[in-house]
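Yeah, one chain of the complex is gone here, protein chain that is, but the others are all in their spots.
The first chain written gets the first letter, and so on, giving A and B; residue counts start at 1 in each chain.
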Amino acid sequence: MSDPGENVEAAVRPGVAPGGLHTAETPVPAPATGKPRGQFADVWAELRRKPMFWISAFLILVFLVMAAFPSLFTSIDPDQGSLRDNLQGPSKDAWFGRDIQGRDIYARTIYGAQASIVVSVIATLGTVLIGGFIGVVSGYIGGWVDGLLSRIADVFFGLPFLLGALLILFTFNPPGSAPSKLKVEALVAVSLMVLSWPVSMRIMRSAVLSVKEADYIVAARALGASPFRIVLRHVIPNCLASMLVYSTILIGSFIGAEATLSYLGVGLKSPAMSWGIMINEAQQFLRDVPGWLFFPAAFLVTAVLAFVMLGESIREALDPKLR
Amino acid sequence: MAENILEVDNVVKHYPVTQGVLFKKTIGQVKAVDGVSFALRAGETLGIVGESGCGKSTLSRVLMNLERPTSGLVRYRGRDISTLRGRGLKRMRRQIQLVMQDPYTSLNPRMTVGDLIGEPFEIHTEVAPKGSRRRKVQELLELVGLNPEHLNRYPHQFSGGQRQRIGIARALALKPEIVVCDEPVSALDVSIQAQVMNLLEKLQNELGLAYIFIAHDLSVVRHLSDRVGVMYLGKLVELGTDEEIYERPTHPYTQALLSAVPVPDPTVREHKQIIRLTGDVPSPANPPSGCRFRTRCWKAQDLCAEQEPLLTTRARTDHPSACHYAEIREIVATHEG
Partner (left out) sequence: MIRLSNLSVSEPGYTAGAGASRPLLEVENLFVEFHTREGVAKVINGVTYDVRAGETLAVLGESGSGKSVTAQTIMGILDMPPGRVAGGSIRFHGRDMLAMSAEERRKIRGEGIAMVFQDALSALNPTFTVGFQIAEQYRIRRGLSRGEAKRRAIEILDQVKIPNAKQRVTEYPHQFSGGMRQRVMIAMSLALDPEVLIADEPTTALDVTVQAQIMDLLAELQRDRQMGMILITHDLGVVADVADRIAVMYAGRIVEQANVHELYANPGHPYTIGLINSIPRIDEKGQELRTIKGLPPNLMRIPSGCPFHPRCPRAEQVCTQQLPPLLQVGPTRASACHFAEEMVSRG
């Protein structure tokens, strides 16, 4: 019972892991079958129509460029300052005002993007790779391997995030010490990974579990495909969608986490530039130069929001039920 | 008579029912397939019919070596294949292929048609050298009646019937001798179903395939099969040629099943006798003693609860039937034209 309504139905749920019965009669009509279109092309067509996608994509692009080439946005040296000018309000020279050491807040906010983006992107990549790999192993092999890995994940998942991060960073990056910027960034990224992989592992595991029983996996086994081939060609490609959504949103939350840790003094430290540090430094001078706290905070919120919005619009594009 | 190429000998498949999360305890067995034997001859179609839960799909998985039987043998050309592993198993798979029921879920949505049909060649690299694969895939597409230009399309761009053709092309890529068809047309619309059935018949004639055709639709099975086996609760209850089963059924279950099939002819409805079975199929985890059909059978006697009837030819039958009181009874109302 499925012939005519059918290119229909597939078009309505492209890119989504298949499975589940189709209703006997899907009243939604067929798409143009004339031109070949891939699964991702359908998602792209859906994304293209969303203003939310374009806004968030534009913002993310701006932040990425800002992180890679801060000098495109400002010609002012963020470390240069004269104590004479300290705590000035916004002016023509310094749009956002000047901090306690007379440095330009606008320039420092721009340069601060780098730490956030680098740490969050590295941490997300790591989290998704580690969690995804463990999730695939756990979901595909199953049995006691799955039981063991899932329990380990539960233990890490049970650690309160902030407490865990503070613990790790206090141990390896205690306040008062002065390790290099790179080392701190790596430390922060690692602690985020260690504490976050169970979530991506669970997402991957449940995706694998639902795909594992799919008919096309049985078909591949019947053809004599090796487990390695099945995982690589059939399982993983059909599980990527949910990971993509999750990782986009994860970048956003890691940007916030990086700022929080820097604010608490266990992440990056002055003289390194980060929105979290700026917010920390600025809070005592809120009355004098409100912009010192306001602008980095606004950038932070915008960056977090941009990634979360992008993730949400990808999720909607992937999920036909939300259309 | 053609030689037997596949022999199924007393195949049993039980699934344990477990309790507990960490320390699993087996508390019972679901007897999905419980002692099934038959043989498949070269070039013939053997139909297996039965209602849901009768074990026909489990049987197909055992035949495909996707599940190992709990006991019993499956012999392909005299060699037991149910215990094969590694390279031997892989080589054997070239000879027995599978066509699945649901054309929506049996094709990986992320692969193009070219990749899907070409996958058998990538797995069994010795079958076709790399350079010739694209041409081979196109030949296969043409063989099943699809446009060979559509190599780069994705499954969702095809209709259900066309996808089923893709599945058939994939199954034929390695030139198998046996194709196990597990409900290959039951997900399709009436007009499309007929196209796919004709295709299966054409391919059998051209390529000399032997089919094991598993379905719940008795009309479809009759149309394609040379011989038919009827399954009930994990057992074969009757086995015979299509005429023997459809025109001279001897097992009460077969008779009830046949009588219940609606005939697309309103003139039949007045004089048609339908044997109404009461109740539901018992659970395969706890099947009735003796004959498994006795709880729904109008002929059941004490003997049926005590002794399990074997699948043999009896006094009043001309083909094997697993009923103590097997007797020919004409069921299907014949009609004119």
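Just so we're on the same page, contacts are C-beta pairs under 8 Å (C-beta built on N, C-alpha and C of every residue); 3 or more make two chains touch, one makes a residue touch a chain.
As the structure is a prediction and not an experimental result, all values here were calculated from the model.
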item: Option touching the unshown chain, where B:T45, B:T105, B:S159 or B:T295 are the choices; value: B:S159
item: Which of B:E126, B:E206, B:D280 or B:D302 contacts the chain that the document leaves out; value: B:D280
item: Touch criterion as defined above, residue of B:R170, B:H223 or B:R248 at the omitted chain; value: B:H223
item: Identified contact with the non-displayed chain, of B:T45, B:S82, B:Q193 or B:S321; value: B:Q193
item: Touch criterion as defined above, residue of B:R91, B:R269 or B:R316 at the omitted chain; value: B:R269
item: Hidden partner interface residues of chain B, rising order; value: 51-52, 159, 161-162, 189-195, 197-198, 201, 216, 218-220, 222-224, 242-243, 246, 256-269, 274, 276-277, 280-281, 332-335
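Just so we're on the same page, only the chains that are shown with their structure count from here on.
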item: Whole-Å gap separating chain A and chain B, where each centre is the average of the chain's CA atoms; value: 48
item: Of all residues in chain B, those that touch chain A in their complex; value: 22, 64, 66, 89-90, 93-94, 97-98, 100-111, 119-120, 123-124, 150, 152-161, 167, 170, 174, 187-189, 191-192
item: Contact set on chain A toward chain B in their complex; value: 1-4, 6-7, 9-11, 14, 18-19, 22, 33, 36-39, 147, 214-216, 218-226, 229, 233-234, 237-238
